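These notes are about the structure you will find just below.
Omission of a single protein chain aside, the complex is shown with its protein chains in their original locations.
Entry: chain A
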Amino acid sequence: MSAKHEEEEGKKIKVQIREKDLLCINGCGFYGTPQWENRCSKCWRAHQIVLKRSQDFAKNRTLLSFDQFQERRKSTTEGRTLSIKKIFKSQTLLPSSSDASPTSNSPNTTPTRSRDISPDSKAARENLTDFLIRELPTSIVQEITRQVKYAVNKIKELRVNPDDMSELVQGFYQYLNDKLNSSAFFAQEACKITIQEVMDEVEKYICTCCYSYLFCASSDEEVADVSLQDRIRSLHWVTAGFLETKLDFKKQAVRDKLDEAIAELIEINAKKSTSEKLEHLVKSSNLIFRALSESSASNSADEFLPVMIFALLRGNPPLIQSNVKFISRFSTPNRVMSGETAYFFTHLSCALQFVQEMNHESLRMEKTEFEAYTSGQLAPPLSAINCACNQAIFTIEGALDSVTALKNEQTSLLSKIQQLERRVETEVASLTTDFSTKMSILPSKKYLDLRAEILREEQMTQDLIASFSRQSSDSGISSGTLENRAE
């Protein structure tokens, strides 16, 4: 319809302009209009979608860039004085908001309070209290509890951007850490518990209790995360082949381990505290290593990172960026700065960064090719290495294999049955002949005796009959007389 309309429009002004200039700049054969940047309606719509996507993506990158974030984290330790000024500023703003809130919130006071104690928070609170009471003297418990309670309330009250909040929370950790360090209790030889353990528990409680305030707090971040998810979806064609992983997808065990690893990655979003999130990450990483060793590939980072990226692309874990940000913002420093968890966390960050920045160069292909695959205009060629990671094909192949195996087994079973039948037949036949020959060759003594006796008796009867008949013919009269006599 629109094309027709454009055609008519084009005819009217044909006089002034050459027809070539009126055509859509994409060269699709339809006419374009200046307000659509010389595109036809279809191309214009497509162009708009592409534009929107790239805008979203650019926004995403600038917003959630890991680099920037790390810089900020660094600055929490270095440029403390600056942030203090900022905080004081926001504190001056605070009374107005807190003054305003009681009046507006006063009717809702009770529902808000009841909502605060969610099952998770309640469990976390009990957990922390139990832990503190069990391990520490009362004076320290009181001190920690008061500080933590104050901090939690403050977090819920403050409306600052997530990065400032991160600074505040990190500052709080640092303060509490220093405070505990100066306490005489932890310096004792007999002290079984480390400050680190206490800090971990405190962190767990704060993260769980204030989760809704700390996690994915700004809507921009959520948009960015959704945009990343879209991007990962559009990169569905990037298979393990393109990433040059050394996974052996022919093995069921490898596929299973990879699936489990992906499930663990997805599970990260389901947990509230950073420690639990990281636990799942470590589990996932270890499963990837197991998948690698099942494929008899080496366990070096050279092999690990591509698989991590692949798992990220395949799993498309929900809100993964926000989760990464949450962990780096609100985890105690030692967790994300040292040890195994830090190592895996860094790898996850690397994988995320790689996915965000992924372009034709990182996959070593032509730009047009990359774009065609991403937009779905072209399907990647089914080369051996890309097929090798197509699970569906392998599942089908596996099923086919088992069907063939089953079929073979059946035929062999059938032939075995037939063989058995034949054998039974021949056995029966041979047994019968055997029996008869045996019976003819080896008659028993009794049988022979019996036969001999029969023969003898027959002979005797015959003799007797013969002699009898002779006698009767010789002396027919005498016999007749005899008979008569007998009568």
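Note that a residue touches a chain if its C-beta (ideal position, glycine included) is under 8 Å from a C-beta of that chain, and two chains touch if they have at least 3 such contacts; residues count from 1.
Note that contacts and distances are computed from a predicted model.
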Undepicted complex member, UniProt protein name, chosen from "LAMI_0H15390g1_1", "Small ribosomal subunit protein mS29", "Cell cycle checkpoint protein RAD1" or "Ras-related protein Rab-21": "Ras-related protein Rab-21"
Contact with the hidden chain (one of A:S54, A:S139 or A:Q459): A:S139
Given A:D21, A:E197 or A:E357, the one touching the chain that is not displayed: A:E357
Full-complex contact with the absent chain, from A:T346, A:T411, A:T426 or A:S469: A:T346
Positions on chain A contacted by the hidden chain, ascending: 66-67, 70, 77, 80-81, 84, 87, 91, 139, 143, 146-147, 150-151, 154-155, 158, 168-169, 171-172, 174-175, 183-184, 244, 286, 289-290, 293, 298-302, 304-306, 333-334, 337-340, 342-344, 346, 349-350, 353-354, 357, 361-364
